[in-house]
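The structure's right below; bear with me while I get my questions together.
Only one protein chain is missing from this complex, and each of the others stays in its spot.
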Amino acid sequence: MIKHPKLYHFKRAAGDPPPLEAETTRTVRFEEVDALRVVWHGRYPSYFEDGRAAFGKRYNLGYLDMYNEGFLAPLVKLHFDFYAPLTFPEPFKIKARAIWSEASRMNFEYEIHNFENRLIATGYTVQLITDLNFDLQLITPPFLEVFRNRWFSGELL
Amino acid sequence: MIKHPKLYHFKRAAGDPPPLEAETTRTVRFEEVDALRVVWHGRYPSYFEDGRAAFGKRYNLGYLDMYNEGFLAPLVKLHFDFYAPLTFPEPFKIKARAIWSEASRMNFEYEIHNFENRLIATGYTVQLITDLNFDLQLITPPFLEVFRNRWFSGELL
Amino acid sequence: MIKHPKLYHFKRAAGDPPPLEAETTRTVRFEEVDALRVVWHGRYPSYFEDGRAAFGKRYNLGYLDMYNEGFLAPLVKLHFDFYAPLTFPEPFKIKARAIWSEASRMNFEYEIHNFENRLIATGYTVQLITDLNFDLQLITPPFLEVFRNRWFSGELL
Partner (left out) sequence: MIKHPKLYHFKRAAGDPPPLEAETTRTVRFEEVDALRVVWHGRYPSYFEDGRAAFGKRYNLGYLDMYNEGFLAPLVKLHFDFYAPLTFPEPFKIKARAIWSEASRMNFEYEIHNFENRLIATGYTVQLITDLNFDLQLITPPFLEVFRNRWFSGELL
């Protein structure tokens, strides 16, 4: 529906290491489509979460990895741009891409394509870091520093 | 679709106090209907839960009431009989009815009607009682004994 | 978590009629909270939809009103800013606010507050207008023109 899809939601600064990415696939369930026979927009947070979970699995930075270190990463921003509908029982690809930041937060961009490579949706999330009592951690915690050092060094690419 | 709807799922014994009941209403959301424009069957656990929550509120026997006493009531049985579909944006009534039992469990029957008084669905749940570590409590815990004494005495009717 | 909450997501132009608003309330269900005992972010599309449904009901601009005129209003943008968590079984208020636009689209801003008037989340949606075949309508359809004339005239305030 829109000519120039918005694939990049965060600014890239010169000298930043390139984004890290993970991909997963999923198939539209009957329960996910609405009366118009397309996926209801409210199912997409689950789709993005699958992308983020794939990223977490690939880079050992999942919910439980962080939890076991004593940290949570609650979303403070969640954004979707919808370009085309998904239908039942269509398979599709979800890409989650971490964008470099030096703040105590995590920034992800997402892309969803169907298997004919049509762009379905993009979006982004911003997660802050808290301890297990939801107290905001303004200083990047060690587990995230370690991950960023490995990212910056190029060994994760 | 079925001639003789099954309204009673648990046996009643002579001498049992009559069931206790609570009712609530809800309206079908757009997100709850499927490609056939009727509520997808998988939304009904939420509807029954609304009925049980109304019961818990009325009789101070809700999730948090039990939790604060140190107990949980996980479902071990959940059953639905579907008679007619609900459509968007139809309002409907959910009735939850506790059936007397002397065991360490809670038995509920449910009825859902639309506002033209058409029977939509019935069903039941069986909940066992555990402590907060999910350890089964074969002896009825005090909070439930107190509730049953009040029920048996007739003061809750 | 954030000092200056973003309440206004769309620009206001001089001469625009003031926003139109509707409000509804809802209570957090047990099924809506996650392992951290706060509402999972992916439930909020349903909350915004409740706000939009309240708006549709108040101004006769709901899903079925549009559908019966031969039009759909699919979301092309959906955005959330999260400020504080909701917990079970907390009641909360959802406000949906239509922002004036002369294009063939509908722009809504949302605010969610709990009953202690704490800001929980804000956000916005952009909906384009299509016919029932999902064909984009670049010219504002009659039902929306009529609504806007009434809005502009001040009779809806």
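In this document, chain identifiers A, B and C correspond to the written order of the chains, with residue numbering beginning at 1 in each.
Quick note on the criterion: contacts are C-beta pairs under 8 Å (C-beta built on N, C-alpha and C of every residue); 3 or more make two chains touch, one makes a residue touch a chain.
Fair warning: this is a prediction, and the values are worked out from it, not measured in the lab.
For the chain excluded from display, the touched partners among the shown chains of the whole complex are A, B, C. Considering the full assembly, B:F82 is the residue among B:F30, B:F55 or B:F82 that touches the omitted chain. Touching the chain that is not shown, out of B:L7, B:A103 or B:L136: B:L136 (per the contact rule at the top). For subunit A, the residues touching the chain absent from view are 29-31, 45-46, 49-50, 53, 62-64, 88-89. Subunit C residues in contact with the hidden partner, per the touch definition given at the top, are 30-31, 33-35, 37, 40, 42, 88. Although one chain is hidden here, its contacts on subunit B can still be listed: residues 1-2, 36, 38, 41-42, 44-46, 49, 72, 74-83, 85, 128, 134, 136.
Note that in this section only the chains that are shown with their structure count from here on.
When chain pairs are compared by contacting C-beta pairs, A-C ranks highest.
The central chain here, found by comparing per-chain C-alpha centres with the mean of all protein C-alpha atoms, is C.
When chain centres are defined as mean Cα coordinates, A lies farthest from subunit B. Centroid to centroid, with C-alpha atoms defining each point, subunit B and subunit C lie 33 Å apart. Separation between the centroids of subunit A and subunit C, computed from CA atoms only, is 24 Å. Centroid to centroid, with C-alpha atoms defining each point, subunit A and subunit B lie 38 Å apart.
For subunit A, the set of residues touching two or more other chains reads 42.
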